[in-house]
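This report refers to the structure that appears directly beneath it.
Note that this complex is displayed minus one protein chain, with the remaining chains in position.
This part shows chain A:
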């Protein structure tokens, strides 16, 4: 049966996600349609949703003003739907935003707290080669791009939320990728660049399973 993956296109790197997903579909021949989501009608067609990087305050406020918010709230809680948030997307999915939260209305689907801009401003942005052994493949080093990135600062439910990856920075470890059932959150941006392994893994592990 054909699946539809929507990419929330209110603001941010949504075209980058769409290109990565389409490349996966082309290369692997998945029976998947990739859809740009700006409206309620488009959202209702989706089995899966990607919330891109961008500015979380912008995405959250536009979602509220267009009436999309309530439908997103329902979508991320619907059994069987898969969701992936990158950077701002992960912030938007979290239950709590610990700092700079006044303009944000997070969807609360991911049972964690996040800190925004946790590493600092743009001059503190960085690229880190991450080991993603959980893919279960040989080639597990992935170049992850962190731009004014958030971190997961607390996990409220250790049984439901699985830590997928931590990075070490200034002698401290930070959680930068988590999974809660069919919801995935990453602090970094697999949509930047031409490496589509992360998107492929999301499709195989979240969308098709």
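Everything that follows uses one rule, which is that a contact is a pair of C-beta atoms (placed from the backbone, for glycine too) under 8 Å apart; a residue touches a chain by one contact, two chains touch by 3 or more; residues count from 1.
The working rule: contacts and distances are computed from a predicted model.
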Per UniProt record, missing subunit out of "pyridoxal 5'-phosphate synthase (glutamine hydrolyzing)", "Nitrogen permease regulator 2", "GTP-binding protein" or "Replication factor C subunit 3" is "pyridoxal 5'-phosphate synthase (glutamine hydrolyzing)"
Note that chain A touches the chain not displayed via residues 9-16, 38-39, 53-55, 57-58, 61-62, 65-66, 87-88, 100, 103, 116-117, 121-123, 125-127, 143, 145, 147-148, 189, 192-193
